[in-house]
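Missing here: one protein chain of the complex. Every other protein chain is in place.
So, chain A:
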Amino acid sequence: MFRQVANRLLTRSTTTYSAATIRRPYSTEVATDAAAGDSDFVESWKKVVPNIDPPKTPIQYMKPRPPTPSTLPSKLTVNFVLPYASELSQTEVDMVIVPATTGQMGILPGHVPTIAELKPGLLSVHEGNDVKKYFISSGFAFVHSNSYADILAVEAVPLDQIDPAQVQKGLSEFTQKLSSASTELDKAEAQIGVDVHSALNSALTG
């Protein structure tokens, strides 16, 4: 029994050195980088309101992004986020094709930094041989110089969950509304409906 205790004491004393192994972080804990934070902001805060601690800012909750590498990276790191979920987070893929307003745009590692506005259409993520396809309603895509791609969409559904019959019905409904629309607002709404449904149609077929 004493040997066990001694062993445990020994292991305890060696691991106290690295606090991370002893203290298990909560799974929901937000990583706060106390050192970072906008120093200008903190200074101007302390000048005006010295008694209260300055509030944290979003950059303190984020892991910093890696700088631009000197050589071309082999993989693209993709973050595909939606308001209610992070579909893909820090996933390494070969290529992503996004439906930008100017048409389908392919993003490969080493792509020029870009801000692209997205229209309703098909998003496909290529990893080796498998392709994951989503239909997204509009959003934005950012490509950074360090081969990080952030795709933000308001809604995304995998293609196999879309019902073609409903798509056809919606398309005919909105084309009818467009032709019978009177006010500008109605026309715009009907136009949006037509656009989305025809994009859905072409995504399902193409």
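As a working rule, a contact is a pair of C-beta atoms (placed from the backbone, for glycine too) under 8 Å apart; a residue touches a chain by one contact, two chains touch by 3 or more; residues count from 1.
Methods note: contacts and distances are computed from a predicted model.
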item: From "RNA polymerase Rpb4/RPC9 core domain-containing protein", "Neutral alpha-glucosidase AB", "Large ribosomal subunit protein mL43" or "ATP synthase subunit gamma, mitochondrial", the hidden chain's UniProt protein name; value: "ATP synthase subunit gamma, mitochondrial"
item: Contacting the left-out chain in the complete assembly, out of A:116, A:136, A:167 or A:200; value: A:116
item: Sites on chain A contacted by the missing partner chain, in the whole complex; value: 26, 28-30, 32, 38, 40-41, 44-45, 48-49, 52, 55-59, 61-62, 65, 79, 81-86, 89, 100-102, 105, 112-117, 139-140, 142, 144-145, 148, 150, 152, 154
